[in-house]
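Missing here is one protein chain; the remaining ones are kept as they sit in the complex.
Letters A, B and C mark the chains in the order given here, with residues in each chain numbered from 1 onward.
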Amino acid sequence: MRFSKMARRGGLVDHSRKRLVLVASVLALVASMVTLPVAEGTSGATSFKGSITIASVAPFTGADAALGPKYETACYAAAQAINAAGGVLSKQVKCKTVDTRGDPADAVPAVRQMYATTSNLVLVIGCTSDEAATVVPIFGAHKTVSFCMTGQSEFDAVHYPYFFRLVPPDAADSVAMVQIAKRHSYKKIALAFGNDAGSQTFVAPAEAAIKTAGMTVVSNETLDMTASTFQTEAQAIVQAHPDAILMEALGAAGVALLSEIYQLNGNKMIPTIGTSAMIDPVFFSGVTSGPIGVQNFIAAFDADNQTVNASGPAYPLYHKLVLEQAGKVKGVPSFAGLLSANGTVHLYDGINLAALAMDMAHSTTGSKYKADILKIAEGVHGAVNVSSYAAGLKDLKAGKKIHYIGVGGSYQFDSYQTAFGPFEDDQFLANGTTVAVGGTLGYCSLTECKSTP
Amino acid sequence: MSAILFYVATIIVYGAVDSMACLALNVQFGFAGLSNFGFIIFQAGGAYVAAVLSMGPWQKSNEGFQSYVLGWHLAWPLPWIGAALFGGLLALPFVFLVGKRLRGDFAAVGLLVSAVLLNQLVNNFVPLFNGAAGISIVPAPFSHYWNPQGLAYQFVYGGVAVVLTVLVYFLLRRVTESPYGRSLRAMRDNDIVADALGKNVRVQRTSMLILGGMIAGLSGAILVGFINLWAPGAWGYAETIVLFAAIIVGGAGNHKGAVLGALLVPLGFEEVTRFIPPLSNPALVPALEWVAIGLLIIGFLWFRPDGILPERRRILSGAGKSSLPMPVPSSGESDSLINLGNLDQMDFRQLLRLEGDASDHGIILSTDRLTRAFHGVTVVSEVSIEFQRGRLTGLIGPNGAGKSTTLAMLAGTLAPTSGKVLYEGRDITSMPSNERAKSGMIRTFQLASEFKKLTVLENLVSAIPRQSGDSFVGALRGRRFWGRDDAENIERASEMLEGFGLTQYADSYAGGLSGGQRRLVEIMRALLAQPTILLLDEPMAGVHPNLAHKIGDQLTRLVASGMTIVMVEHELAIMDAFCDPVIVLAEGRVLAQGTMSELRAMKEVVEAYLVG
Amino acid sequence: MSVFLSSLGFGLISAAVLAIATVGFTMQFAVTNVLNLAYGSVMINSAFVTYYLNYHAHLNAWVAMIGGVLTGAIASYLLNRFVFTPFQRRNLPPITIVIVALGVDLCGTFGLQAIVGGSYFSYRQSLGRERHFWGMYLSTLQLIIIGICVVVMGLIHWLLKYTRLGKAMRATSANASLARNSGIRTQRVISSTWLISGALCGLAGTVFAMNTGVFEATSAQLYIVLLLAAMFLGGPGSAYGAMLGALTIGVATELSAGYFNPEYKEVIAFVVLLGMLTFRPYGLFGSEKTI
Partner (left out) sequence: MSVELSTSGKVLRATSVSAGYDGRAIVHEIDVEATPGKVVSVVGPNGSGKSTLLKSLVGVVPVLAGTVTVGDTEITNLAPERIAMLGVGYVPQIDDVFPPLSVKENLEIGGYLLPRHDVASQIEAVLEFFPRLRTMMSRKAGKLSGGERKMLAMGRVLMLSPSVLVLDEPTANLAPLVATQLLEEYIRGFADHGSTVLLVEQRAKAALRISDWTCVLSGGRVVLSGAPRDLENNPLFVESFLGGGAARA
């Protein structure tokens, strides 16, 4: 029996034909999948002369899957406003997502493929700490302007001409957290940061700032993001009796840690100060649907954030646009929760800046409009303040110079093209949105916070 | 257009890296039978070393924002060579898992766990590897002279990667298509028997672990030089499963299959799914991709376990690659009709390179109070026997007399509890079985022991000792070095096959033969190992009496040619004609010794057999 | 001392979850000789069913748990019936079955992720008041889990020692052929074993998720390593060995976390596993395969 089977396999003609069919069918499958129509964006009512694409290159899956949708929302919101105003140079703005899975090695072919399949790519947003190191050089080589959401310190030190950053380096973020702790007169501080690429960079600057501020670190826990429970870490923190915990742990780990601390502390939250990345609807819904509950959580949780100019002129439109994206973007439990998320706020501003710069430069080519981003963001002499794409476009068409004041205020770039404004102390409300408390924290540098930049 | 070319260049580099990895894993898994579930560690380790060797000293470069060791700023290709060397070095600690006779799945679990363990250590141990953030701004090779983001550079890089992959392909082919590769496959099919034929299984496994590790390290170096970043997140243990899936799909034991698998699974799958627009939830497509890989593994193992391109049957006989229909094996019944061809005309002394004086009947092998106990039960008790050169000594006794145990201790496949084995007066008690085999003591096994996925001819050739191509170095020196020798060996094996009348099965897989034929293959194989002493464990078991007698006649001729044979046998009817002397064991002790007819007259022997 | 006691407390709860899981895993190995590396995926699917019944079908948590347990039992039964048994009939080497199990694990884990998404889920119910026992901190829920563990271990002991089925399971594990000659329908016994061990798997997944409070589709992917460590420590196939192994591994990991560094707490489990594989692959207690 066994032998006759083998004998059949030995029949050369029959065999190779079978193999050929197998190879061919696999290849056909591959080919059919490649030619699947790629769905993109939405079509507006206005008639456009072609379209341009903005890509969100970010993790949509994996541990940091919550990040991608924040940026995608910003893109859809900005594109909606831009298209309503007639588009950029009469071209319709479309949004595209590129999932890097949070893996720097996976990100390279993903980005290469994005270039190969996107003929009119004008701007990239996203590029978090997970993948920035591998993709930013590629954006540079393609002369694609990118607004990246990475606080990685390597970008404080290496110059990439097409790289823009509207978020602070992690170090400044840390200093702002310490500033919040100082305001509350906390003395004993516990640190709890994930062991992932994005979170560990907070630790050293936070320790330095805590020392400068005359506080002490009573516990410093690094959280293995693949672990399922953090009881020992939680216990170490509780036993150190800190006045406050400084933390960043995205995904399930942060929720698990806070729940366990809560429980080990006799069902009481220890005041916790998160980074700006913790202002995230996924985190909020995760932690509040656990044992801590909404009220206990919001009473004891602060996060530093860059000032969102909620009373400013850009905010109402932004507010309306973000909420209107509900249903279009998947993976966001609450769009209201995104209103103050810096990934959404600043990328919305970044897209507006870039779009206005394209109008100003009459070009969608990165090398041509790149310089105008700085002019519009920082404002030149005699420029009029605008706070929406429509207004800016109108003024540009009228031949005026413009200065964009966005949801995040006015942006001043440093020599590495990083711009960040003053910080504030945000607290969650029961509905998952945040509100700033106690006025501005000032402009935080890598060492301290001051009232002026 | 250039964007597409950039994409193509990327695909080429990734394809080369994946192919290289699959080729290396396939040599371990498909050829040597090593289930290296920790394969990814080697790739990651090589990549790290390549990264840090090419980077400048710590502190000065990169403003010290990342920590690492060995910033030696070496020029290409030194970091890549370092990566390969490190990949090989990393294999050494794992030898303990694959060297022992640990259950295959247990060893695999050990390697899998090692991969998880190392990943966790690396993720958390910042000083050495910069933790989960990994190392970025790794210099691309030649970045000082050439813009690494230029299209030309990218294609040259891809070209270098492909060239190296091709080199690896030919290197591995050179290894596997040599006599050494035959030994590897023999070990894969049955390591205990390979060991008994004189193959040093531990060394072979270690070599393949190291070779695979080096190639894995190199492939990691190519990747890290291309993406200029090393992060532990890219080397999760699941990546190893993807590589296994690739090999199972492509075809284990086939280099082309490994490359095809690499192009279809890790590369093809990921690239194709990228084109699928995100559906309802963003995790859906990547999740389904994993599900598909799982289904591929299960589906192929069920429906097409040999993969798309199955392992090639190696035709060694002169028949060439003509589509000679494979002969249908005879059933057990027709074993009686097997004709031992023209064996009687064969000159064993010449064919088997027998040396020494055939009339010398001195003591060649002896035991001194040999004892073996299993779990406290003594099976062989203080057995002291002597075997004469140039004699066929029979070892008989009722069930449970300890015959096979004694034979196994003579061959070294089983260690005695106490006592000594002396070979030409030398104490060889602690000599491992493969070395005993090399010094001329060859045993056969009671149970079927053919290398199933080697052809009959390969089974025979694999046993021939001192083949110039049957070492790693010999294999590397190429066919020019070992070809003539191998052709001679094949010739000899074919002659033997002809003698036994089995030429028509030369290119059949040994696993498909009938019981009697397999017995013959085993005896032929043992003979080709050029034994000074041949230890036969029930060679006639399950063999038709007619055939048994034909075999017995040849054994007598062998002995007459100067070979020493020890034969455990229960079929006493045939002992008269062939064995002299016969030693009777009973209940673990020597009962009597003499010719069969003498023994039959002994009351105690009859009693032992017909105990009452 | 306080570190010791608090770590011991955490160790006990880890051990409780681990024991339930390992006993099920080892029973599968005992009767079918399969290292079912897909175990973690069945655990997490069961946990999700419990969660779903509790949160979306609004069933009482304990009723929902029964749903999780049933899921584990049925999924494991089907897995054995339609995957492992057919493959085993082909007389494949054990490594092939392990590779198949890894394939199944991918399907199970990521199949769940495809359905529920990549996000995580938290249990809303309060873990209850924190209680303090001689320096150990355990919540009401954790006490309940430890209680469940003790009861389950007692039931397993009762099953194996005092019931017909349990003895048949042990007999089948020790010598399946002789068991058949004694009139035992071993296929039924094997099926029952997969149902029971699957139920344990489902229970383990549920209490694992409840204890963590937060879980996602991939949460249990690496848990299998702890399971393997506990199993090999006690001797593969031995239920009592699994209990002891789970207790040792659970307490040892948490103690090493308390005294050394929590990031590396599982390292001790890995090292134990590698050590066992190298020196005593059949466990600390001899070589006889036994439930």
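Observations
To be clear about the criterion, a contact is a pair of C-beta atoms (placed from the backbone, for glycine too) under 8 Å apart; a residue touches a chain by one contact, two chains touch by 3 or more.
In this text, all values refer to a predicted model and were calculated from it rather than measured experimentally.
The residue from C:184, C:200, C:243 or C:269 that touches the chain not shown here is C:184. If you put the hidden chain back, the residue from C:2, C:60 or C:175 that touches it is C:175.
In the full complex, chain C makes contact with the omitted chain through residues 164, 167-168, 170-171, 174-175, 177-186, 288-291.
Interface residues of chain B facing the missing partner chain: 331-333, 377, 398-400, 514-515, 538, 541-542, 545, 570-576, 596-597, 599-600, 605-607, 609-612.
One rule holds for everything that comes next: only the chains that are shown with their structure count from here on.
Viewed as a contact network, the protein chains are fully connected, with every chain touching every other.
The mean-CA centres of chain A and chain C are about 38 angstrom from one another, to the nearest whole unit. With centres defined as mean CA coordinates, chain B is found 51 Å away from chain A. The set of chain B residues touching two or more other chains comprises 120, 124, 281-283, 286-287. For chain C, the set of residues that touch two or more other chains comprises 117-119, 222, 263, 266.
Touching chain B in their complex are the following residues of chain A: 2-4, 6-7, 9-13, 19, 22-23, 26, 30, 33-34, 36, 38-40, 60-61, 65, 68-69, 97, 99, 101-106, 108-110, 112-113, 115-118, 129-130, 133-134, 137-138, 140-142, 152-154, 156-158, 195-197, 200-201, 222, 224-226, 330-331.
Put simply, chain C touches chain A in their complex at residues 2, 6-7, 10, 13-14, 117-120, 122-127, 129-130, 137, 139, 208, 211-216, 219-220, 222-223, 254, 257-258, 262-263, 265-266. Residues of chain B that touch chain C in their complex: 35, 96-97, 100, 102-110, 113-114, 116-117, 120-121, 124, 238, 241, 244-245, 248, 281-284, 286-291, 293-298, 301-302, 305.
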